[in-house]
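First the structure, then my questions, so here it is.
The complex appears here minus one protein chain, its other protein chains still in place.
Chain lettering (A, B and C) follows the sequence in which the chains are written, and residue indices restart at 1 in each chain.
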């Protein structure tokens, strides 16, 4: 199981949904970065359960403790271990799932691969694992911030309801993180309606890195695009990713989609940004723009056909506490993954050349 | 620069478009696999330039030589080095590009990152680099084939013209690799038209892995989905990737998109395959289905605004020999990358558990 | 900072000597291994401080908690997080070391490399870090044990006093872990004498892997010998490593040192084992034999010349609680590192070949 991400700024998450604790170890974080637990907690709170009527009511405080790697408020270069203890796990709803595979979940594939699994709350395959990604992302954001780069994200669409206006200041003003307050209201209603119908909705999230350094990404296999693909599709429930124009570019022509170059304030800039901030797998310095598709939550309290670990057919109704749409809470996770990736690439880029 | 892909079955490509040679080294290929140079050449020929009127006329034979790792027709476990010498590079068309950044190409980003670059034919950023990926993919296919798994791909759409019927046998019968011969004809015409207009077209490719082993993919960061994302978005000109329903899943509901389980011939199978063959980042055994967006070729023989390495504005017309749409030739590349990835995951999966 | 070891069975340690806690995350441990915290604690107790009059009196219980990756007593394939909280750190003795470099310690090099460091008790460079290695080693031993392989070690020499007889049963019967009880007595006296003289002693440790699987080690750079070298020289205070005859082989001849082959019980065996269990970097199945040199503890309560972080000359007497010879407690650490390495190689070896 590869629970690590990044080559230099390398995070390793651990922990199960209903285990005693969850955590992340960041190895390779440079020394010298001022870091407080509050900065980490701020991001974790954006991802926290129970924050609104459209999220699961599981009542975790998700309080982070830094156990190593930070001394007198500054990183030391040693691995940073961050931990939180699970306080509100309720395994009772899962006992009947011990030997049954929930459709849309990883139950069957974990069973097939590992033979033995913690079935409580999805165990390791639970999205609770993303706690550590967000904690690490808060550290990564400090690195990026040092270079003037900032990552933010928002919900474009939920259940087919798309945003029509963009006001960045609106994003964190509504519980679905949509920059269009009118669409937000509709999305909230659609989610509540789906919840009432024991069903769930998917959505589209967009993540931006503003003012990224030029030169991030390693050509060939570790292209910025490729690593964005891995980072995003490693988030639970994400099934598609596009950069810049994405699929729409296939209906364009080379003469239209090419972003032409100009010089602005002594810097090479493109007039448009159809490419979403990358050329040849390397950042151009233009805004990095990524969109991802989040599938509807697999846990639905309806009768579904399935089979048991003894390969007997059965029916199941998945109870427990779930987000009727995970898109709003996936925003800080996707932001964190982009930040974790870019921080790693900033450090990798330091070895790109030598001035002889 | 990370020119390596895979953790156990690990390939490293090298070579520039107009350098003396191109190659790939596969380290970690298991011993015991029967392998001929013809099997490799067969796949390389599918990717070769000059194969039809819709591809670039550059006349490379792309003949592969195996220099190591195979003894008496069988792999030895030692690194497999495969090489081809460039025979038909024509650098004359590129001399005027030495100090100018072509829009849509990696010229500017390589210059910004490395300071020094081989500008001839795109140098390292040329899609000629994918020669090695396809050569390695032929070896990976042998591993997959041993387990009954096969990878194939096709063009779904070019320049907005979409396939409407699917006949797998038709794919290699037309020069755009479209399973719908009627649509294929339209696509060919559209490409030729674009070429005449000194322009280029993008397209959508779909890749399938048929009968994949269950259990491939490493949860958390090396999810099958995540690594497919990296593999696909590391291919030149690819800007988006989706698995299974992809973006369309966002307009579905959990109760609709969940693939319910049943038992067929003693195996757990899903009734539908909206997930595209993965759950929780692990293969279910159902067909793995991936779609990618290929942007229109950046090289267009029209006047484009750009700047020089001295940051002076200038205009450019990109001449040289190019594919007016790279989608048809990208099919064997995308197939190869999926094969390379799955072969690696098959080997990684061997360490998933111990029977005590 | 690379705090990770192993390619498949991959451990990451974290924590500082005087931080709140220490831990290790094992990623890539196969599912299906029965594992109890007692098995881990048993090994940790062998490494624990305060276990005898020749070790530091720091009174840590070193109690391990398993926070993830084990469900109902069996590993799940998910990362295994093991933690202990520091209880008896006394930082008061270190305040005067904040700005002074202790000779023989990592103070200067950490300062030069990172600029910012936790000086208390050596911070990250403390041998307390090895707690996590031993915890992971207990898991690795379970894997090896499943294949009938066992690792053990002992002290050959301390302060120039060498063992003269070998009785494996004696090793854990004395506080210096020497298989020769007479030499053990002398070693203990020498250590106590050195301690009284405010000085310290080094020693030689030997580690064996009994009945290892054939075929471990990856030729070329990840030779079994090479990885043993890394594993051993990554242990604090170790300055040399030899395998089999080691340096003595340089005074032998090919005709003498070659281990000739024979067949015993249907297995290829060597008549002698001068090579220490490896040929061409791969295990032969004979006992793997490794010796390491442990330098005298750098902390000595004598006046030593040194400089401050302001580059001013000064004198220092290093107080605090230290082992007058670390060799006895380094035995379980070296055993653990060999076990961690071999467990990783057992898993890597699974991808060595395919039976067509």
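As a working rule, a residue touches a chain if its C-beta (ideal position, glycine included) is under 8 Å from a C-beta of that chain, and two chains touch if they have at least 3 such contacts.
Computed from a predicted model, the values in this text were never measured in an experiment.
Enquirer: Please provide the labels of all shown chains that the missing chain touches.
Expert: Computed over the complete complex, the missing chain touches A, B, C.
Enquirer: Quick one: which of C:97, C:207 or C:232 touches the chain that's been left out?
Expert: If we include the chain that is not displayed, C:232 is the one touching it.
Enquirer: Taking the entire complex into account, which one of C:2, C:36 or C:165 touches the absent chain?
Expert: C:2
Enquirer: Of the residues in chain A, which ones touch the absent chain?
Expert: Those residues of chain A that touch the unshown chain are 7-8, 28, 30-34, 77-78, 143, 146, 219, 347-348, 350-356.
Enquirer: Spell out, residue by residue, where the missing chain touches chain B.
Expert: So the residues of chain B touching the unseen chain are 1-4, 10, 12-16, 19-23, 25, 27-28, 31-32, 65, 67-69, 71, 74-81, 83, 110, 113-118, 123-124.
Enquirer: Tell me which stretches of chain C touch the chain missing from the display.
Expert: 1-5, 13, 101, 103-106, 108-110, 112-116, 124-125, 129, 157-160, 194, 198-204, 214-215, 217-223, 225-234, 236, 238-247, 249-263, 266, 268, 270-271, 275-276, 278-285, 293-300, 302, 304-307, 311-313, 349, 352-353, 355
Basically, only the chains that are shown with their structure count from here on.
Enquirer: Could you run down the chains that neighbour chain B and chain C together?
Expert: Neighbours common to chain B and chain C are A.
Enquirer: Which chain is in the middle, if each chain's centre is the mean of its C-alpha atoms?
Expert: If one averages C-alpha positions chain by chain, the most central is A.
Enquirer: Chain B to chain C: how many Å between their CA centres?
Expert: Using C-alpha averages as centres, the distance is 45 Å.
Enquirer: Quick check: how many Å separate the C-alpha centres of chain A and chain C?
Expert: Those two chain centres are 38 Å apart.
Enquirer: Chain A to chain B: how many Å between their CA centres?
Expert: 26
Enquirer: Considering chain C alone, which of its residues make contact with at least two other chains?
Expert: 28, 31-32, 77-78
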